[in-house]
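Submitted below is the structure of interest, expressed as structure tokens.
Only one protein chain is missing from this complex, and each of the others stays in its spot.
Right after this comes chain A.
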Amino acid sequence: MTINTLLVKEGCPQEQMACFRKMEKVIVAMQDPDMGMKMRNQRLLITVIPHAMTGHDIITWLIQKYCISEEEALHLGNLLVKYGYIYPLKEPRSLVLRRDESPYRFQTPYFWTSTQWPATELDYAIYLAKKNIRKQGELMEYEKERYSLLHKRINHTWDFVVMQAREQLRASKQRRKADRIVLECQEQAYWLINRPAVTCQRALGRNRVKSSNCLEGFLKHSEQYQNHDPIMQGCLPSNPWISDDAAHWTMNADVVPVPTRLRVERWSFSFMELLSDTMGRKEFMTYLEKEFSAENLCFWQACEEIRHGENSRISEKVNEIYKNFLAPGAARWVNIDSKTMYKTLEGIKRPHRFVMDDAQMHIYFLMKKDSYPRYLKSDLYKNMLAKAIVPQETKKSVFPFMRRQRHSSPSPAQAATQATEEDGRVKEAGQIAEIVSAQQRIRAVRKTL
């Protein structure tokens, strides 16, 4: 069932109506007094709202009635919420079905999309005006924009709009508080569906950085990495492709006794550079151990393993992390703020690949802002930098009489024969020397004869 939604204006296309009718059948079944959902009074702050149900109940009912899986029930429930047949009482802007105790209510048929109650500009204007009058500054950004747009467009009837809004507000004050809240929620839900903050709004509202700043970023990056770019600057001791000498790779292997200077310099370019280098990470760990905050890096590493590891081991790894880092009184407890901790602990109940993301981000930024700059100023780093090797450039040809082919490297077979040739020549030279000295001795002996 695909529904092309948003911006439903006067008249819904035929395909949509068919789908809406199907949804309404479900809704009516849900409200059946015998087989339908059990509704109860929900407390919203201090007011009691009648005929509400929890998200959990909705899903259970859908599973039972249609014999579907939980995933499908959640999906179906979400669609019902998105199209305005059920609306949430808490966080009305978030049109999502939550699988927990969040309260929901059925939308009155008056406001069903299929009723095609004309959601005209006038009505929308009245609604926004009411909101504005009721509480100044309650309008959201996109609502404020639309309000001013409408003000320009239907300026000629603006007095009517304001008058209607005031009248409706006065009438609603006469009602019981519970009824008033219910009607407000219904209306708000209706308008959220019919005048949503469209995705284009996201594109318009996106935070864009000034071009000049971005361009400077590129220049800086290029400049910083210029010395580290072998194509631009060459590399020491030599580029293996040119000299056929793998020394560069051996010196820059993952784990070496002493790293090269360029490598250690790169650790100061960004925190990510430090963490992605095995040796850099090891050094940073040593530093953190001195500062008694090594658990942060261990936690970060464990989270990375979850993000990039096998699916089947995710729950096991998440449990490990909980035991070691998050449980109260854990051996290596990490310091996360309470909101993130709560969210993570909730998420752990249903572990998935990205469940640790928020906590991991928090710790990452903690290390980046705090430990990383101090590490760069520390003696540990400075000593490493001082100790680091700057490889000597290897001379291009060791044997001057040996002409290396310039445009392609010799094949391994050739290299082998060259080596034997060299050996041969050395041996020859040695043999010649021996023969010469032998001849000298013979001459010497002859002389004596």
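Everything below uses one rule, namely that contacts are C-beta pairs under 8 Å (C-beta built on N, C-alpha and C of every residue); 3 or more make two chains touch, one makes a residue touch a chain; residues count from 1.
By definition in this document, contacts and distances are computed from a predicted model.
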Protein name (UniProt record) of the chain left out of view, among "Sorting nexin 6", "Dehydrogenase E1 component domain-containing protein", "Guanine nucleotide-binding protein G(I)/G(S)/G(T) subunit beta-3-like" or "Serine/threonine-protein phosphatase 2A 55 kDa regulatory subunit B": "Guanine nucleotide-binding protein G(I)/G(S)/G(T) subunit beta-3-like"
Hidden-chain contact residue, picked from the options A:Ala171, A:Ala246, A:Ala327 or A:Leu345: A:Ala246
Option touching the unshown chain, where A:Ser69, A:Gln174, A:Asn311 or A:Ser338 are the choices: A:Asn311
Full-complex contact with the absent chain, from A:Lys152, A:Lys210 or A:Lys349: A:Lys210
For chain A, the residues touching the chain missing from this view: 7, 9-11, 13, 200, 203-204, 206, 208-219, 221-226, 228-232, 235, 239-242, 244, 246, 249, 252, 272, 308-312, 354, 357, 406-409, 411-412
